[in-house]
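This is the structure I want to talk about, given as structure tokens.
One protein chain is absent from this view; the other protein chains keep their places.
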């Protein structure tokens, strides 16, 4: 028995050492949104560790103290139905913990869904990120350029990614900048984030989307605003324009390296928002909808 | 002959026809969406209760508690499913 | 098998009580089945793509006929059970027969309705809305069709064996099924047709 416990401890130590070298991506945030989620994660790990340790300690004490080998042969365990105070405690404390975590969860969820704190007065840089099998297309409507499988963003600026998909559901995820969000074919979803230090960050599709899923990654390169502007000018000077034919070729299933174009595909292949959005079709607003239907029924009668 | 048409059943039938007529008012009369939906909800659920209690004798056997629990439970979960799905898929998008 | 004569025939054995309770629980599952279809219908209600909307294709007349016919059949199956409890198998068979005829009428009108949808270009494939409309109506229609065959089987059994604990029990469960289909139709009538035409 002792041998097995030693073995277990040994293995745990190895696991801790192995991972101790570098901070984990999610817990190494480079922007306010990811910092919020990292804080929430640390907070929950600490709270939860408290529960796990309580249970574990109780269990070990009980197992050691009440094992049969330690007790008299004629010991008859008592019959205990329950005790309102004890049961009150084991209900009460979890309720308090859940209330606490619920508040944290709600507050932080609202936080990461909106423009990052401190950037509210800025006009965000809007980038459309659309996925196709198995690539990411980044369109900058304002800068009028488009990139494939990599995206440049300015640091210390609010960036808004508008996500949608040209095929299966994918999930846009840059762990060091923000949590993920699905990109889907009939609606546009939004991620607000900001990068607070320059650097290159791993981004990927986190939702299984078929054969080429594992390699469906992209790079996010954050740099100061002036470098970003230079980069935009460079693209305009060097890259080819994106035509509908080229874009359709890009959409073919497969993998591509990193590409850049002038112009965006948004003009000839609009994203599914507004009147193009299947999702918004007649379901945007309840009262508006009822009035519409009301009108229809009036037509019927005349 | 009369015992073949018990008054309870006949009344129930007439009542359910009446409910249908009331429900039809949303088609023939001009009213707001909210008023119409209210009428439909009331008539449909009253109609369902008439059928379950009067015609299907939900409460007549020793198992009536189980039967009513089944009905309440399924109604509750049905409503949660409908409104929860609408919330997640349509209203809060 | 112990037969308890203080109870109506359909409840007279323990087995029979279990059958009836089991059938009620099955109906609970059926409520969830239709609830899921209704959920889907409400989700797709306004998503008709390039196809027609509900208001454009619904017709009040066949729907009204279907409603009245099904309500009446729910009434007559109730009368059949009443006759069964009075131990009048002949009257019961009459009412059961009328119920089946009404059921067949309902189905014919529904088939007419489906043909109409086909002609105005509302098929399963037209849009998500027409798809879920026809799936929901079709599921109910399939239940009615199954009910017709089941009803015929019960008709023949009562005719052959008379009323005994088994046939009475089957007939009672059948009546539950039929009433239940009527309830589901009321919801279809209210929240698919009337809401759509409102």
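For clarity, chains are labelled A, B and C in written order, and residue numbers in each chain start from 1.
As a convention for this text, a residue touches a chain if its C-beta (ideal position, glycine included) is under 8 Å from a C-beta of that chain, and two chains touch if they have at least 3 such contacts.
The rule is simple: contacts and distances are computed from a predicted model.
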{"item": "Candidate names \"Na(+)/H(+) antiporter subunit B\", \"Dihydroxyacetone kinase subunit DhaK\", \"Quinol oxidase subunit 1\" or \"Formate dehydrogenase iron-sulfur subunit\"; UniProt protein name, chain not shown", "value": "\"Quinol oxidase subunit 1\""}
{"item": "Among shown chains, those touching the left-out chain", "value": "A, B, C"}
{"item": "Options A:124, A:179 or A:271, residue touching the unrepresented chain", "value": "A:179"}
{"item": "Residue among A:126, A:169 or A:266 that touches the chain left out of view", "value": "A:169"}
{"item": "Listed residues A:118, A:210, A:224 or A:270, member touching the removed chain", "value": "A:210"}
{"item": "Sites on chain A contacted by the missing partner chain, in the whole complex", "value": "4, 7-8, 11-12, 14-15, 18-19, 22, 24-27, 34, 36-37, 40-41, 44-45, 48, 51-52, 55-56, 58-59, 62-63, 66-68, 71, 75-82, 86-87, 90-91, 94-95, 97-98, 101-102, 104-106, 108-113, 133, 167-169, 171, 173, 175, 178-182, 184-187, 189-190, 202, 204-214, 278-279, 281"}
{"item": "Hidden partner interface residues of chain B, rising order", "value": "63, 66, 73-74, 76-77, 80-81, 84-85, 87-89, 92-93"}
{"item": "Missing-chain contacts mapped onto chain C", "value": "1, 14, 17-18, 21-22, 25-26, 28-30, 32-33, 36-37, 39-40, 43-44, 47-51, 124-129, 131-132, 135, 149-150, 153, 156-157, 166, 170"}
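Methods note: only the chains that are shown with their structure count from here on.
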{"item": "Intercentroid distance (Cα basis), chain C paired with chain B, Å", "value": "15"}
{"item": "Chain A and chain B, separation of their C-alpha mean positions in angstrom", "value": "43"}
{"item": "Residues of chain B engaged with two or more neighbouring chains", "value": "27, 33, 90"}
{"item": "Touching two or more other chains - residue numbers and ranges from chain C", "value": "197-198"}
{"item": "Complex contacts: residues of chain C adjacent to chain B", "value": "11, 17, 20-21, 24-25, 27-29, 31-32, 35-36, 38-39, 42-43, 60, 64, 67-68, 71-72, 74-75, 78-79, 82-83, 86, 88, 91, 175-176, 179-180, 182-183, 186-187, 189-191, 194-195, 197-198"}
{"item": "Residues of chain B touching chain C in the complex", "value": "3-6, 9, 12-13, 16-17, 20, 23-24, 26-27, 33, 36-37, 40-41, 43-44, 47-48, 51-52, 55-56, 58, 61-63, 66-67, 70-71, 73-75, 77-79, 81-82, 85-86, 89-90"}
